[in-house]
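Apart from one protein chain that is not included, each protein chain of the complex appears where it belongs.
== subunit A ==
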Amino acid sequence: MLHPNLLTPPSVIPPPVALQLSQKAPPILSSSPTSSLPWPLSLLFSTESPETWTIHENLFLASLRTGDDVSARKVLDRMTTRFGEHSERIIALRGIYEEALAKNDKELEQVFQGYEKILREDPTNFSIRKRRVAVLKSLGRIPDAITALTVLLENSPIDAEAWAELSELYARQNAWGQAIYCLEEVLLIMPNAWTAHAQLATLYYLSASAQSSNQLQPLTLSLRHFCRSVELNEYYLRGFYGLKVVSRKLLPLLSESSTSSKRNNSEDDDTPPPKLESVKKLEELATSKLAEIIRQYNSRTQGWTGFSEAEVTAARELLDADGKIER
């Protein structure tokens, strides 16, 4: 596995990696990024580069995560002296710092009031709008967070991050239709994101299990989106996992509907259900792919170790349960 670095941290940072990252604070903080020479010379001999500040920002987030508030404060002060107090980004980072240090809901409420004040002065500060949603979410006021996000998206409808967040909030409220709509917006912005396809498939699957009648259509869509996600990424464990789960659920439904005449073929010709044999084959394919991933992961083959431990374990459990039923 690649060594985690602060310039390009992985998209999902597990706790040990975050600790590793934040432990790089002392050497970075001991060296000054801006030159101490007088003015014209400082232009020529500065070691500062855009990367310096990316590193500082990631270090800031990592230290906040690991509770190293002192380092975080130092990094934040340094960035503030460099970019000024009124930079949009600095305001947002300061907000994150205050949120992290808030001990109870009351203090968090104060941070929230601060955000309201900033937004009254400058309503175009989208990062503060997002922080505001985050605070509402951690205060547990999900409906308020949803309202705030819809306002944000009304003004900036091409923000994939915000759409994904809104989808998650709706899913928490069991509003599957809205959640699916939001995720479709994400796909419109990033059509080839296999994770978004898998997430959409998961939502369809969950919405199918929420309703009792006519599970066939959402499950079909779920299957298709899982298919698309593994079509885009052949080593996507989550996609194969979902493919297997969904196809196992679809198989009895399909065989039942094929025997009980073709009653609902006319009403939803929009999304015709898949053929029984294809689903069977897909399940076999998913099983074999999962088995291969587990085998290679366990034998630590080069290039196969990037999977998340928890996901591999879950896949193994799924296969084990399957094996027991067959035996």
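The rule is short, and it goes like this: a residue touches a chain if its C-beta (ideal position, glycine included) is under 8 Å from a C-beta of that chain, and two chains touch if they have at least 3 such contacts; residues count from 1.
Everything that follows uses one rule, which is that contacts and distances are computed from a predicted model.
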Study note, to complete from the structure: Taking the list "Geranylgeranyl transferase type-2 subunit beta", "ER membrane protein complex subunit 3", "Vacuolar protein sorting-associated protein" or "Ribosomal RNA-processing protein 40", the UniProt entry for the undisplayed chain gives the protein name "ER membrane protein complex subunit 3"
Point to revise | Touch with the omitted chain, as defined above, among A:I146, A:L216, A:V230 or A:I294 | key: A:V230
Point to revise | Sole residue of A:L19, A:L139 or A:I189 that reaches the chain not shown, by the stated touch rule | key: A:I189
Revision key, fill the gap. Given A:L166, A:L282 or A:L318, the residue that touches the chain left out of view is A:L282
Study note, to complete from the structure: Touching the unshown chain, subunit A contributes residues 122-124, 154-158, 181, 184, 187-189, 191, 197, 221, 223-225, 227-228, 230-231, 234, 270-271, 274-275, 278-279, 281-282, 285, 288-289
